[in-house]
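Note sheet for the following structure.
A single protein chain has been omitted from the complex, and every remaining protein chain is retained in its original position.
Letters A and B mark the chains in the order given here, with residues in each chain numbered from 1 onward.
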Amino acid sequence: MGKVLMKGNEVIAEAAVQAGCKYFFGYPITPQSELVAYMARRLPEVGGLFLQAESEIAAINMVYGAAGTGVRVMTSSSSPGFSLKQEGISYLVGSELPAVVVNIVRGGPGLGNIQPAQSDYFQVTKGGGHGDYNIPVLAPASLQEIVELTNEAFDIADRYRTPVILMGDGMLGQMMEPVEFGERTHSELPEKNWATTGTRGDGPRRIITSLELNAQSLETRNAALQKKFARIKENEVRYETYQTDDADYIMVAFGTVARITMNAISKARQEGIKVGLIRPISLWPFPEKPFLETRDVVKGYISVEMSAGQMVEDVRLAVNGHAEVDFYGRTGGVVPTQEEIYQKILSVAGGSRYEHENSF
Amino acid sequence: MSMKTVFKKTTGLTDNPTHYCPGCTHGIIHRLVGEVLEEMDILEETIGVASVGCSVLSYEYFNCDMTQAAHGRAPAVATGVKRVLPDRFVFTYQGDGDLASIGISEVIHAAARGEKITVIFVNNAIYGMTGGQMAPTTLIGQKTATTPFGRDESIQGLPIKVCEMLSTLDGAAYIERVSAHDVQHIQKAKRAIRRAFETQKKGLGFSMVEILSTCPTNWGLDPYESLEWIKDNMIPAYPLGVYKNKEGAE
Partner (left out) sequence: MDKRIVFNEDICKSCGLCVQVCPTNVIFLADYLNGKGYRPAAVTDQGNCISCAKCAQICPDCVISVYRPVKVLQTV
């Protein structure tokens, strides 16, 4: 099909359609509305259905209904709307229903604004709803990566019968880049014999529910879910490293911030400061391996986020005291500049606290 | 002497005994829905959506595929199911807390969109499962756990008449309010439920039957007094009748 110049939000929509998603229930909210509008035009072309719901709450529950019939289904929103979907998402987990939920994060908290942000990290990775659960979260950094990760999101959802979150930010959603929708990888996925499609001709009555009044039974159900999360943790971690082999300091950043950080790294390298980058692509399961491999070698890590510091906690957990973990962030929808990040590197590495400590 | 069966339990219900309180008319309404599904021979084409309230376990009782919705969201879940499977029958079974309070937005918009689903709306003027709190349909002066001195218009406002409200929506094709307070009215209720599912079958749009129902436990009345209470108190506040009938079905 060749390269096409598209907006991030529309790339998500097109990639979903190409992944066989025929049903989309959405609600307008900047900065993801282009995705909704694209689906309204596109889905009828493939015999699918776009429906605008009366609220994000209604939308996620329509997704629940459609997912229960075994089809690929998606919804998208942005921070405040994503918050409204949390109960529904917990139900999708409890009822083991596959679906893809997109969050194009914007400045918060509260009404906040429509500028890009990453301050929903905790909500998506630590479970924004009630109960013990984790949800695979994929964070693309480029529009081309959106194409691959959207496709993988639907496969992961079907493979494990779980909702999957695609997390971008307002910048990723609104910017345009050339993308190519190449051949989709086809993976073996389990049959959906649990779907409620009516019992005509295909056997016993099926019930989709997350209700379990008996405590021991609910504990058994939870144990099964925990086993599922462990399997996802084992098989679905995704990350990228950049110039970490000889690095004294390693930056940690995801999504668009990772790209800005790489520029800062190049500048620092020119100044002789050996800096690398770990870029989590799956925010959950969080990639621990690259930290285990480097935490006894590097002097420190710097987590860079469009937030007041959320992913940095996972970095600390992975580093577990083996090295310093520092943080640089901007909130409110402010995008950190390359220069700011570079100055942070200087302050940590240049006048490095280590040199001071060892100087006498 | 051979005997002819006059009445036996419908195959539209499973064999699971229900958890409802003694005398609660939820059980009767379940029976009516089960019988209609059986008589229309659509049990195998039906997906029911259970709501949250006393009927939260209804998926154990209706003998067809069932899915459990979050509190108030059954019409949205049903929308998702029906839009994917337009040739199946989809119904929700909801109480007044679920439908008229937290879920009022979902049912209004499902009706406004003309979703071809059938809503079975059980109105007993109280929250049963959680111990007798006020519902949007609690009557003025009615004592509940959260209106201990009786519902006071100046504080808790006035009851919501759901049939009247939804019948103003053009997407609504069939809306009727019936009651379960005696055998004659129970038979009329069954006809209404049948008409609602026929409306769905003909694809005319949204259908809903509101059934005035009892809550002996939280009303503090015995089962028979509760039936009387419907007749003496609820029916005056919630007049029975067909509020919308797009096709003029007989």
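Quick note on the criterion: a contact is a pair of C-beta atoms (placed from the backbone, for glycine too) under 8 Å apart; a residue touches a chain by one contact, two chains touch by 3 or more.
Just so we're clear, the structure is a prediction, and the values are computed from it rather than from any experiment.
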- Message: I'd like the shown chains that the missing chain touches, ordered by label.
- Response: B
- Which of B:P17, B:P148 or B:P236 touches the chain that is not shown? B:P17
- Message: For review purposes, identify every residue of subunit B that touches the missing chain, sorted by number.
- Response: 1-10, 13, 17-18, 20-28, 31, 182-183, 186-187, 216, 222-224, 227
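To be clear about the criterion, only the chains that are shown with their structure count from here on.
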- Query: What is the distance, in whole Å, between the centres of subunit A and subunit B, each centre taken as the mean of its C-alpha atoms?
  - Reply: 40
- What residues of subunit B sit close enough to touch subunit A in their complex? 43-47, 49-50, 56-57, 59, 63-70, 73, 76-85, 88-89, 105-106, 108-109
- Residue numbers on subunit A that touch subunit B, as the complex places them: 23, 25, 49, 51, 53-55, 57-59, 61-69, 71, 73, 87-88, 91, 95, 196-201, 205-211
